[in-house]
Structure formats: structure tokens, C-alpha cells
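In this view, the complex is presented without one of its protein chains, the others remaining in place.
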Amino acid sequence: MADSAVHNAHAHPPGFAHQFETMDQQRESATMGMWVFLVTEILFFGGLFGSYIVYRALYHDSFEIGSNLLNIKFGAVNTIVLIGSSLTMALAIHAAQAGKKAREQMMWLLLTILLGAIFLALKFTFEWTADYHEHLIPGFGFVVRPEWGAAGPHVPIFFCFYFFMTGLHATHMIVGIPILFVMTWMASRNKFNADYNAPLENTGLYWHFVDIVWIFLFPLLYLVGGRWGTH
Amino acid sequence: MSTATLDIHAHDAPLPSGERKNYLNVDHSVKSWLLTYDHKRIAILYLISITLMFFVGGLFAVLMRVHLIEPQGFLVAPENYNKLFTMHGVIMVFSFLVPSIPATLGNFLVPMMIGARDLAFPKLNLMSWYIYVIGAAFTLYSVISGGVDTGWTFYTPYSSSFAHTQVVPTAIGVFITGFSSILTGLNFIVTIHKMRAPGLNWFRLPLFIWAMYATSVIFILGTPVIAVTMFLLGLERLLHIGIFDPAIGGDPILFQHLFWFYSHPAVYIMILPGMGVMSELITAFSRKRIFGYTFVAFSSLAIAVISFLVWGHHMFVTGQSVYAGLIFSVLSFLVAIPSAIKVFNWTATLYKGSISYEAPMLYALGFIGLFTMGGLTGLFLASLATDVHLNGTYFIVAHFHYIMVGGAVMAYLGGLHFWWPKITGRLYPDAWARFAALVIFVGFNLTFFPQFVLGYLGMPRRYAVYPLEFQTLNVMSSAGASILGIGYLIPLIYLIWSFKYGPSAGPNPWGAKGLEWTTPSPPPTENFPTIPVVTEQAYDYAQTTGMVEHG
Partner (left out) sequence: MMGIVQTGLHQLAAATLWFPLKPTAASSIAENVDLLYYFLTALTLFFTALIFGTIFVFMIKYRRRTPDEIPPDTKTHMALELTWTIIPTLICVVIFVWASWLYVRNSVPPASATEMFVVGKQWMWHIQHPEGVREINELHVPVGTPIKLTMTSEDVIHDFYIPVFRVKHDVTPGRYSSIWFEATEKGTYHLFCAQYCGTDHAEMIGWVYVMSPQEYANWLAMSAGTPSMAQDGERLFNQLGCASCHAADNSGRGPSLVGIYGTEQRMKSGDLKLVDETFVRQSIVNPNSIALPNYAPIMPTFQGQVSEEQVLQLIAYVKSLAGEERTSNSK
């Protein structure tokens, strides 16, 4: 029995973790783990969304003013960039599952990283820098403008939520990009194929989640300022 | 039917000293401990850090009770008393009670009870311990750098705009410690779903596993909300935006809603694991199947779900509407029912059993009585009319200590004693253990029962000084606290002693059922050389055939 035990121990594919009995169990566990993690993220962002909704109801006018001051062009471009990166991510996974060459997998992964980086660059170096110069960052020289009138004092609350929520979102992207680099490296070593691509899949789950959070943030922050409604 | 086997020769080969290799002696280096992926070693790492935090928090409690012997206080100035009760609460809740059973007994036992070699994500497990340590370090930092005095509930605007103490480091500590819980919960959920041994379907699982599962659901759903709350509090304190401070347009009641949305389920995080331990102890020491297995299992899930719906009962006198009060009140009554079901089932399990009274069983029996009292006093607080009078008084303090200390801590000690032979391979002196259990039981009741009376008489909580007429009861309570403190020191001494000098334990000193008892004590690193196949119900003492098969 000992001999067959030795023999069996080497029967598993590379990447197999020995707390598991089979690769299937490992893959299912990893995927389930990622889903459970995403549930915690929903609750994390959910608390913020809940508070945002309460304050939006309380200070409707201030929130309208704040929302109208956001740069919707950047926001829209970023939305498209991020959706694009989800597309490239899905294509990377598809490439692995369809057994395509490592080069193709890497190409899609690198495009995902590039789009993610573009998102962050647009946000930090253009949008947020402009906000800073316009004195719209609470705690960093925020200036309440007289033309905001009576709703002025509560406009900082809108921006507080804006920077916190988009900042938290951006943090998740900043964490995701190194993970994508690791995936790219693994792809370059031919680790992913039709039989084994769980890390890619789970990274994809995470990345899509980050995208979906933005899909909620963008309208809630940028679009509810009544830009196209009657005043 | 058995699945893959490992090279048992390598793992089972005796050490040069002739000892059998187990998870403790396989490598003695510090590095092998600090970089371990073994769930059993991680459990021990947690055990050490949690015990340390328990005694720090306990020291603050002792100082408080000594101070309260005199109505005008004699030990510390009021601002320092306020820091003592705050830090006692923060440390006991976040650094001791929340992780206690899950991170120590849970980490050790979950894989073993389901016939797995480890948790699903051993590296995440190790990371969760380091995160715990960092969180505890922030909390201890705030203690030594001046302390924090907001109460563990951090109500705004006092904590956001008025307090001059270390609110932000404490909030950071709580924020970080929360992630430790989230990872533990995530690990348990995936492990229990995916790594059960063949034949071990959900309804053959030990009830401790059901309890760990229900607790983990609360971990992952509730903890992110306290994280966000602490973050917002920190932002408010640093930047004065106006989220919670009404002077600049914020809403202090919103803070309370956010805070209690986690902190109420958190108290169920603190008691559910203890209830799981109860099921194991009662069955083992009466050698009988649990009465009403399905009811006990589902009651754990019911408690987890309903616990998210009752947070408003902490806010009956804040000014929320009468309708909100009625809804939260009725739901709070509802959440009591599953707990009652458990107590009745545990009691019925004893019927026609074969009962023995070693220390773990004494702790278990103490738990049932004290938890019953604590739980029933919760009804006083779920009742709107009486809660108005009792909120903010010592009645509340007594109520939650009955459940947290009379319940959760006693369950923790009972479980620790029960599984100590398995964890360490040693037996502790049972006579001392039973004596300590009795001392703790007596000391506990003397400390906290007078506080129910103090509460109804009207003595508010968090008072550094109090009117003279409350002195008798306060002195009684402080006397009890001194006994309780001694009671806790006794196990610390003999358990550590037993580690080196206790007699060797066999694989199953209690004659208990459960996969963990089929392994040697202490177990080998991989737990099971061959994954067992399970064919019998949980706690199947009466059946002598159909034992666990080894391939």
C-alpha cells in the first residue's frame, strides 16, 4: 500500500494543492471562495451605497450641485474603458479555455491591464487633479462657492462620498492590476489550458465585480444631477 | 471507496528520539511556526494571542471593579475610568470573543471533524492570523498611547468631534481585525461545502460544524459593514466633513444604524460557536445522540439569518418611530425562539444518558443554566415598555455578560478542556479543572447577578462614580469579580503545566464519537493518512457497527 501511495502522490497535475483530494475539488473550492469574497465586497460597498442614499435624500439640492460639477466626459470614457477591460478579460479566459496559445492569452491580459491603467490615469491625473485645483476635495482646501447658495454647506458631503466610493473602487483596481500581472506571468509559462484555468477564471470574477461596482457608481454619482431634466 | 492516499511512510516515520511524528514535533523552529500552513498550528498561534488579549481586557475589568468599590471611586480619575471600560469592551469584543472559538477550536477542528487534511485555503488562514496580530497591535498601541474613552460603541458626535483620545488608532485596529474574521469565515464556508469526506452529507455533520457554518455566514455578511463604519468614523474625525456631526449637517443616528447592523449579528458570532461546542460536550459526556439533531442544526441557521433583522432594539430610546420599535421588538422575540429550542434539546439529550462530570461537562452544564438566564433577561430588553427603563443601565451590562461570559467564555473553556488532549497530546489534572469550573461559576454569578438589581434600581452604566445607595450591590459585584479573576488564572496555570508535565493522552480519552477522535493525540500534520469514509450518523453511540471505515 505504501508503494501505491507513493505512486499516487505524483499523479496530480502541477498546481495541485495537497489539502484537496482532486483537481475538481480544488477548482470548485477556489471559485466558491471567490464568490464568497465577492459577497463580502457587496456588503462593504453596500454600506456606503446605503449611507449615500440616506444623504442624497436629506440633501437633495447639495447632491445635485455636486453631481453636476463632476466631469461627465471623463466618467463616460472611463466607463467605456472599464467595460472594455472586462471584455478583454473575458477573452483572455476564453483563449485559455479554448486552448489557444499562451501568446494570445497574454495579449488579452496585457490589454486588460492597459485599459485598467488608462482608467486609473484618467481618474487620478486628470479628473482628481482638476478637482483638487478647483478646491473640490474635502479636507484638502475645499471651498464652498457662493453661487451654491443655501445648499452650499452640504456639498462637501457629496464630494466626501464621491471620493471615498470612487477611491475605494480605484483601490480595488490597484490591487487587481498586480494580480493580472501574475496571471500574465503564469500564462507566459503555459500554465493555463482547457483543463486548468481556475486562477484566470477567479481573477475574471474579481475584475468583473470591480466593473459592475463602477456601473453602479457612475450613474449614481455622475448622472443623477438632473443634467438632462428640467430645472 | 477511499480516495487518494499520501506517502504515509514519510509522515509516520518516528523521530530520532523514538517519538511518533505529529504536527507539534515535526519541526521545532520558530520559522516553521510563523510560516506554517497547518491549520492546527495556526489554531495554536491564535490561542496564544487571544489568551494574551483576554488577560489584558480582563485586567481592565479588574481595575474597574476595584475602582467601583467606593461610590466616589478611589482608584482612577473619571477620564481614566472611561478609558478602562472602553478598552475593556473593545478588546474583549473584537480581539477576544469574536475570534475566540472560531479561530482556535474552529481552525483546529473543522478539517478534522469533516475528514479533511486542512482548510480550503491554508495560506489565507495564516494571513488571517497575521492580520489579527496587526489589528491587535493597533488596539494595544492606542492603549499605551493614552487610551480611548468613547465606549466600545463609538457613538457620534462624541467620538467624531469631541473626544480627545486615540479614536483613530482604535478604529483602525477594529477595521483590520475585521478582515481576519472575514477570511476565517470565507475559509470555513468553502471548506464545509467542498471538503467533506465521502459519505459525510450535511445531516451527518457534527453540530459544531453547523454552528461554525452559521457563524461564518455572519462573519462574511456583517463584518464588512463595521469596516465601512469605522472608515467613515475615521474620515469624519480627521476631515470633519459632516457625516455624523449634526452641527455640520450630519446624522448621528445613522452612525448607530451602521454600527449596530454589524454589532448585533456580532453578538451571535460570539455565542453560536459556543452553542456548537455545547452540542459536542453534552453528547460526549452523556454518550448519547443529540436530541432533535435537525432542529438544533436549523436553529443555528435561523439565528444567523434573524440576527441581521433586530439591530434596532439597541435604539428603542433614540427617537426611532413607534412602528420601527414594534417591528424590531417582534423580531427580537423571534430570534429568542431558536435559542430556546437548543436549550431544551440539550437538556433532553441528558435523559437516560450515561452522564459523567469531568470538567468539560461542568462547563457545559453551567453554560446551559447561565445562558438560559442571560437569554431570558433579553426578553426584558426586547419588551419595549421595560427596555425604556432598563436601557443604558447595569441591567444591560448584566444581560450581556451572562451570555458572553456565563455563556461564550464557559463554552470556550469547556471546549478547550475537552479537546486539550487532542490538541496537545496531554491530560490536565481534572480535579483542579473541576475546582476551577466551580470557582468560575460562583465568582461569575456573584459578580453579575447584583448588576441586574442595580439596573432595575436605575444605576446607569459607564458611571465612574455613583450614588451611595448603590454601594452594597457594587461591593458584592466587585467581590465576585475577584473570585472570577482567580478562577480564570487557575486553568492558565495547570493547562500550561500539563503541556510539559501532563500524562500522555491516548487518541480518545473521553470515549467520544467524531472523526477527530479517530486520530492519534496529537494528530499528524496531514490529519488522516487515508481520508475516512463516513457511514454513520453523528454521535452514534448506541450503534456498535458501521464505524468509520479506513480504506
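Labels for the chains are A and B, by order of writing; each one numbers its residues from 1.
Heads up, the rule we're going with is that a contact is a pair of C-beta atoms (placed from the backbone, for glycine too) under 8 Å apart; a residue touches a chain by one contact, two chains touch by 3 or more.
None of these values were measured; they are calculated from a predicted model.
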Among B:V110, B:I368, B:V397 or B:A538, the residue in touch with the chain that has been omitted: B:I368
Options B:L457, B:I483 or B:V533, residue touching the unrepresented chain: B:L457
Touching residue (missing chain; options B:P99, B:G115, B:G135 or B:P157): B:P157
Residue, one of B:L350, B:M410 or B:A512, that touches the chain absent here: B:L350
Which residue of B:T377, B:T424, B:S477 or B:N508 touches the chain not shown here: B:T377
Residue numbers in chain A that touch the chain omitted from display: 149-151
Interface residues of chain B (partner: the chain not displayed): 78-79, 82, 149-151, 155-158, 162-163, 246-247, 249, 251-253, 286-289, 291-295, 317-319, 322, 325-326, 329-330, 333-334, 336-337, 340-341, 343-345, 347-348, 350-357, 365, 368-369, 372-373, 376-377, 379-380, 382-386, 388-389, 391-393, 453, 456-458, 460-467, 469, 472-473, 511, 541-544
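In the analysis below, only the chains that are shown with their structure count from here on.
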Between chain B and chain A, distance of the C-alpha-averaged centres to the nearest whole Å: 34
For the chain B and chain A complex, residues of the former touching the latter: 3-9, 111, 116-122, 182, 185-187, 189-191, 193-195, 220-225, 227-229, 231-232, 235, 238-243, 248-251, 254, 258, 261, 526, 531
Chain B partner contacts - residues on chain A that touch it in the complex: 1-2, 4-6, 8-9, 11-12, 18-22, 25, 28-29, 32-33, 36-37, 39-41, 43-44, 46-48, 50-51, 54-55, 58-59, 138-139, 153-154, 156-157, 160, 164
